[in-house]
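Down below is the structure, laid out as structure tokens.
Only one protein chain is missing; all other protein chains are in place.
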Amino acid sequence: MITYLMCFILFLTGLYGVITRRNLLKIAISLSIMEVSAFLFFTLIGYVEGGKAPIVSPAEPNQVYVDPLPQAMVLTAIVIGLATTSLLLAIIIRIYGKYGTFDIREIKNLKG
Amino acid sequence: MNPVIPILVIVPLAGAFLMMLLGRLIRDLPKYFTSVIMLFLVIASFYSLINIGPGISVYKTGGWEPINKIPIGIYMVLDGYSAIMLCIISTIGFLSAVYSISFIKRYTGENYYYALFFLMVAGMNGVVLSGDLFNIYVFLEISVIASYALVAFGVGKSELEASFKYQVLGSIASFLILFGIGLIYWKTKTLNIADIREVFKNGYDNTYYVFVQLLILSGFGLKAAIMPFHAWLPDAHSSAPSPISAMLSGVFIKAVGIYVIIRLFFNMFVISEEVALLITSLGALSMVLGVFLAVGQWDIKRLLAYSSISQMGYVILSAGAGMILISRGEKPEVAALAITGGLFHLINHAAFKGLLFLNAGAIEYRLGTRNLKEMGGLSEKMPITSATSFIASMSISGIPPFNGFFSKLIIIVACVRARFYLLAILAVIVSIVTLATFLKLQRYAFYNKGSDNESHSVKEVDGPMVFSMITLGILCILLGLLAFPSFRELVLKPAVDILMNADIYIVKIIGM
Amino acid sequence: MKGMTVIVKKTTQILAGMIFLYGTYVVIHGHLTPGGGFAGGVIMAGAFILITLAYGSDFLNLKSKEAGSTATENISILMVILLSVVGLFLGTKIFFLNFLPKGTVGELISAGTLPLYNIFVGIEVTSSIFIIFLALVIYKEEELT
Partner (left out) sequence: MEMAITIITGFMILGAVYAIHAKDLLSAVIACGIVGYGLVICFLLLKAPDLAIVQIVVETITLIIMVAVVLNSSREEAYAGLDPQGFVHAAASLIILVVLFYVFYMAIHSLDGFGNGSLRMAKAYIEGAAEKTGSANLVTGVVFDFRGYDTLGEATVLITAVLGVIAILRLRGKK
């Protein structure tokens, strides 16, 4: 039970970072922290006590294995996370090029 | 197992990749290639709408049959409700693809625009067709990432900042959805929507259940720009290129946001009354605040973006009213009427909001400005644009002969019969304020002689843009016919039946 | 971006080949040992990134690299779609069918279409991540295609 709570605390730290930080790169870092906690949460759910890694070896059949489905989901989610992070960094590079600063207060070009 | 279902997703995907390859060889292949493929998609989706009727057709990818009644592979599900969404996606997609043939000449990097456009359509088709929770998340990510890049396509100062804000909020929403899926998998150990409802039926802890529903609602609610999460919509929709903001407002927030909310809350969750009350109040809140924010805007596209929020409030409100009635178990025919009104308004809003954004794009294409104060007297110089904009403005504010009137009428009648008088009064007030907003838009943009823009050459926009606008205008008028019982039976009734009693959905999928 | 010192270049010459070899091993044995298309593809991309970092952008003609890897990326993803669609057109009309013989578990040629999926997804992931690295890190100034 404690590991799930710690994992959610990590998620909340990332959320806190996104809400309060002014710096664009800090927001990108906080988003990748939230991402890490989501992956950890999925893998914690899939763990089975005393289970082996999900590799079947023909030598010793029918062992107790860890649940492979959350691992497949996290594999997909990691690459989605890489895609969103690289797109976010591309936008940050261009915003730094145009505005000359990472601080969100000076970037308030848009109303509302 | 009809093969149309995977074709509807593969064709736009393969189109995007083929076009990236061939785009370098043949100079202007992408422009016409996109419109041809989107036309094929229109035909395929209308074919699937007609021949699906009240049935549900399940496509088991990979050919994995369920083992003792538990589905193991990913199921692609086509039913009345998703067929309607497919038709909206492909029609508005086709018209904005034709529109952008001449609009995107002003932008550099056309190949990337058309490839991202295809990927966005493929992602939306994937979300609408999938019956598996994690699969909805993956295809949602495809269309969302494509829309991040398309919002920032102009690479100007405000576009980049709008896209950054949109992406940060979108990423938070995706993580909330991931946590929701994690919690659901933790309890039910399965990902198939029908199977999850099977497990949820036999008992759940209430705090857990409400928390999961809140997570999923806020995740997809942010994609649908419901009021507390709407901050990104006005910037993103106003700084995107016009055909893209027509797609975003007309189709994207529906297919990725509202469709999934209605599908999950009717077919997956066992509806509880307090969550239904929350959804209805969120809908009413976004309906009222959206229109009051829209009245004060002077940028034409921000005005349209805010009015999108309030029109979506109508749809959420009617779906929420249906949910309350179902959760209380009283008056099922009034709940069915409310949901019919919601879906009908969804279809109408796609037509007239898409048309309004295309008109704003035509004005911006010719005048280069989006500020209502600098426009004026366009009705003589751009007759077609002003005519279609008049049709769209009248139908969005619910003037009788046009389609907006019928759908708002059904929603208000449903609210009155369900004795939610407050909601009915709010709906009428918002409709009046919407009429005021769009009269202001018409007066300043088209009929106000005051301004001095006679000097530079303002003439009607050329071929493809005019074709799209005229077709959408005709659609706005024809869609009004859906209100009559004969047409409503054919199109809306199957969708409402599936949403009303989720057991048909389960028996068809688990039973198969 | 200029390259690094000679020491780094020399070690890269040795290391990059081995990293790439390890990446291909992980891709090809994806259905036997941990790893697979994504893991191996990312490792192979790491090998290319190491070379570009060590030798700097003036040494390699990066514009053609970017165009070339976009082409390989698109071809390999089209092959993945082709593989999945072949199941569609085969007799049983099922999308993503594993139509090749499954063979005995644990041997190299065993899991039907899985090794082919692994290889094509591996190539596609390698070229995608290499393009993202090229676009983001090396030449932000020049005009892209």
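A, B and C are the chain letters, set down in written order, and residue numbers restart from 1 in every chain.
The rule we apply is simple: a residue touches a chain if its C-beta (ideal position, glycine included) is under 8 Å from a C-beta of that chain, and two chains touch if they have at least 3 such contacts.
This is a predicted model, so every value here is computed, not measured.
The shown chains contacted by the absent chain are A, B, C, with contact judged over the whole complex. Only one of the listed residues, B:S171, B:N192, B:S238 or B:N267, touches the absent chain: B:N192. Mapped onto chain B, the footprint of the missing chain covers residues 13, 16-17, 20, 61-62, 64, 67, 70-74, 76, 105-109, 112-113, 115-116, 119, 122-123, 126, 134-135, 138-139, 141-142, 145-146, 148-150, 152-156, 159-160, 163, 183, 186-192, 195, 199, 205, 207-208, 211-212.
One chain is missing from the display, and on chain C it is touched by residues 26, 30-39, 42-43, 45-46, 49, 53, 70, 73-74, 77, 80-81, 84, 95-96, 98, 102-103, 105-106, 110-114, 117-118, 121, 124-125, 128-129, 131-133, 135-137, 140, 143-145. Touch with the hidden chain on the side of chain A covers residues 1-10, 12-17, 19-23, 25-26, 28-30, 32-33, 36, 39-40, 43-49, 51-58, 62, 65-69, 71-72, 74-76, 78-87, 89-94, 96, 101-103.
Rule of thumb we're sticking to: only the chains that are shown with their structure count from here on.
Counting C-beta pairs in contact, the pair that comes out ahead of the other among B-C and A-B is A-B.
Separating the CA-averaged centres of chain A and chain C is a span of 23 Å. Rounded to a whole number, the gap between the C-alpha centres of chain B and chain C is 36 angstrom.
Of all residues in chain B, none touches 2 or more other chains.
In chain A, there is no position where the chain touches two or more neighbouring chains simultaneously. The part of chain C that touches chain B in the complex is made up of residues 67, 70-71, 74-75, 77-78, 81, 84-85, 87-88, 92-98, 145.
Per the touch definition, chain B reaches chain C in the complex via residues 1, 3, 6, 10, 13-14, 17-18, 20-21, 24, 59-63, 109.
Contacts from chain A toward chain C in the complex involve residues 53, 55-58, 75, 78-79, 82, 86, 89-90, 93, 97.
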